[in-house]
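Notes for the one structure printed next.
Yeah, one chain of the complex is gone here, protein chain that is, but the others are all in their spots.
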Amino acid sequence: MSAFEAVIGLEVHAQLKTESKLFCACSTHFGEKPNTNTCPVCTGMPGALPVINKKAVEFAAKMALAMQCRINTRSVFARKNYFYPDLPKGYQISQYEAPLAENGCVSIVSGGSFREIRIIRIHMEDDAGKSIHSRHENLSYVDLNRTGVPLIEIVSGPDLRSAEEAVTYLKQLRSILMYLGICEGNMEEGNFRCDANVSLRPLGRERLGVRTELKNMNSFRHVHKALEYEIQRQEDLLSDSEPVIQETLLFDEDSGTTRSMRGKEEAHDYRYFPDPDLVPMELSREAIAGWTAELPELPPAKMLRFQEAYGLPEYDAGLLTAERDLADYFEATVALGPPPKVVSNWIMTDLLREIREKDLVLSRCAFTPERFASLLKLIDSGKISSKTGKQIFPELLLQDLDPGTYVQEKGYVQISDDSELTRILEEVLEENPKELAAYKAGKKKLLSFFMGQVMKKTKGQANPKLVNEKLQELLK
Amino acid sequence: MSTLTADLNLTELRQGLLSRDISVLEAVEHASRRIQETEPLINALLHVNQEQALRQAEELDRQGPNPARTLWGIPVIIKDVLATKGLPTSCASKMLQDFIPFYDSEAVHRLKQAGAIILGKANMDEFAMGSSNENSAFGPSRNPWDLERVPGGSSGGPAASTAAGQTPFSLGTDTGGSIRQPAGFCGLVGLKPTYGRVSRFGLVAYGSSLDQIGPLTRTVEDAARVLRVIAGHDPKDSTSAPVEVPDYPARLAERPDLKGLTLGIPEEYWDAEGLSPEVNQGCTAALEAARGLGATTVPLSLPSSKYAIAAYYIIVMAEASSNLARYDGVRYGYRDREAKDLIEMYARSRSAGFGPEVQRRIILGTYVLSSGYYDAYYRKAAQVRRLIRDEYDQALRHCDVICAPVAPTSAFRLGEKTDDPLQMYLTDVFTNPLNLTGLPGLSLPCGLGEQTGMPIGIQLFAPAFAETRLLQIAWTLEQELPRLPRPSGLASR
Partner (left out) sequence: MKKIETQEVAKIASLARLEADRATLERFAGQLDNILEYMETLHELDTTGVDPLYSPVQHPAPFREDSVHQAYTQQDVLGNAPESDELYFIVPKII
């Protein structure tokens, strides 16, 4: 048991899914040819001026509201001054003294209970471009397509205590962002980024220790690894009575360690001041009320409701509400009749597996809740066996097929007809006199043998439940 | 000797063009000849757009006069701090010597829409930093009234050009007096509109919360015509005011006299130490003329004025240090080719590209924003700014316009103030408070100085968006003030 407690705060940058950039009308569309989504404003041409994208403000405000922050009625954009080739103006337009929102919180599940993580502030800023460093020549290539894309920065309090909690928090944040439909939430693609501040302190002490800043973590796995490594590294130092040096460390994915930026580091003095090209935003109570009304039911609330309304265990509810699309799909299906637990089980095993393996997007599948419900009904009514259902499920998911028609055409319909079953059973018993005699003599276990033979004869189509009943009847 | 554009002001030239007494081609050709004659003496221009202008002139003549386009066929000179699509825009700096924008500034765009012909780009103090046009990387501009004297700055080029009669008007910019002071030094009307009246899109930023674009003309009527064209809301500029543009020219003659009007006379400006006797005489005579027209004068006090220069320079340098960070040799502008790595490239490009005054201001601006100094300098200056603005607003409740001399002296000699930057900054004492407030101001020639024979200017300030009032009063007063002869410095031309 460690004598130290890890204290972690995270700074998340999320790209907002607006059509156009934060301060100009260039497209935010990813993957275009370099320097094509550009104009005088986002390339820092002489005399260019910024104008705020109202949708970006709406998105940022909704995130703030979803995290129960207080939105500042007066919010100011400030210039953050530093030099970098993909920062064309020589400053980023960010927020400093009067950010969009402050003092919120978000709940995460940790060690079986809920913990509240404070959100210190949420502010808006414009993204920088991309520099590609040539390996062979002493050159870098700059693409300004990304410059000016709107970002929100979400700063948590130093309330996380482990790498696991950090990742849980990140997933929760990401989930909310995607619920709101305002961010793609993809760390690998860079539209959801995370930096961490880590320090250690002896258990029981209030004062914070010296902290390091971790950067360059491009996936949840990286975050987890980096934090675990860093916590251990600091613990090792402190246990040896060595000091932790305040510095910025980069996560190195090849070695799984954090490396100092020593030598490249420069003391930054950003010289923040209110941007004179922009007017402070006054966000009215009406506007805020309007956005609040537009908020969808968010994951924490939905999860609880799923447990109560559908009688689902916490695990199921958690999984189903992790993505909004999935939660909606679940509810739409249940609304058509099938029992919630059945739907939930199918989703958790078969649907999620198929989605993962075949890289599907649920909203683009032709397998609608109606079709899903219809499939479950076919099974429940005995028209097809459960086994058949599971078998044909992947096909139904991929193609534009109506389950009822499909099973008819493919001849998957179970044999449930009484006279038909009786005939087949009698045939089987006739064909296996030795076993029949053995059964009658007391070898009750041979029931499964007869079952097997019936299934073989019917190529698995016989309704097993009915076969069982029938056999019992006939063998009495 | 070409007399055409040298003698006709904008209004007169327009009449001639519309009636087809003069063709646009003739107007442009005369302007070109005038430029050729005077440029070797005054160095007012950095680029002449001759070929294009002639072709545009021919095209306009072919189409025939369009009275709806209020500047139809009028040639104009644009201060080189305003982006002009396809034409060099250097800001008189080595840093942007080869820069050719692919966009127009909004003000230039509106001039073009109104039918004006962009004939050239004017010299200026580098990046608008200066009060004499001696900070240009391409040599100083000279005052047409006395070639050994400065035309003022930073719109020295536009002022010299218009005073020399190259074109009937020019477009300048005013951040701390850079239209009004050169206009005063060169015997022109110079107008700084209310902050937000004219779009700053395409104006290479110096002091973003202070910069405004305005005309330099020979008459008040001309200034009214130009303002009507360039003023008005622009959605590309967030600081552009959503305020309607009155029909300034149509409303000019509404005041046949100045009866019932009160002119405020701030003692801090009129009793200032360093105010030269000839300026005092010239401006006092203008006040007399105003009284003769029925105006009353009322003394007032603007006690925070003495802090205005300090507040102004802190704010403008801070903003400038940030605005000029984009000049890094990456996407445009001067780049040092010898640099081994990026940091070296930045430092060498910027140090070679910017002149000493620009570098000085960037350093000062960076200093006053830096950690530990922000509250003591920048924030403090912004607080003083509010005090100054409140004082002006208050004063304007007790008078219709405030009057002040344009500068403590008339145009000084080249080299006279270049040794001590602080001395140069102090010459702005009567002009830069106005930029802090954002209010509009106009400078009007009121005669020639008794000692130097150089033009003397008087300023009028009005409440926000009260340019109509400003122009009306100036127009009426203008009739009573001595009409200036042609600039003596070019007497033989």
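Each chain carries a letter (A and B) given by its place in the written order, and its residues are counted from 1.
FYI, contacts are C-beta pairs under 8 Å (C-beta built on N, C-alpha and C of every residue); 3 or more make two chains touch, one makes a residue touch a chain.
A quick note: this is a predicted structure, and the numbers were derived from the prediction, not measured.
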item: Option touching the unshown chain, where B:137, B:188, B:330 or B:406 are the choices; value: B:330
item: Of A:43, A:199 or A:388, the one touching the omitted chain in the full complex; value: A:43
item: Chain not shown: contacting residue from A:9, A:85, A:185 or A:300; value: A:85
item: Residue among B:15, B:36, B:383 or B:479 that touches the chain left out of view; value: B:383
item: Interface with the unshown chain - residue positions in chain A; value: 18-20, 25-27, 33-40, 43, 51-57, 83-85, 131-134, 137-144, 264, 269, 271, 273-274, 276, 278-282
item: On chain B, residues whose C-beta touches the chain left out of the figure; value: 98-100, 102-103, 195-196, 209, 235, 238-239, 241-243, 304, 306-307, 309-311, 313-314, 321, 325, 328-335, 339-348, 350-351, 354, 359-360, 362-364, 366-368, 370, 376-377, 379-387, 389, 420-422, 425, 436-439, 464
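Following the convention adopted for this analysis, only the chains that are shown with their structure count from here on.
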item: Centre-of-Cα separation between chain B and chain A, whole angstrom; value: 57
item: Chain A - residues contacting chain B, complex; value: 40, 43-52, 79, 81, 83, 85, 88-91, 138, 140, 142, 144, 269, 271-273, 276-279
item: In the complex with chain A, residue positions of chain B that touch it; value: 82-83, 89, 91, 96, 99, 101-103, 105, 200-205, 208-209, 235-239, 318-319, 322, 324-328, 330-332, 341-342, 346, 366, 369-371, 374, 378
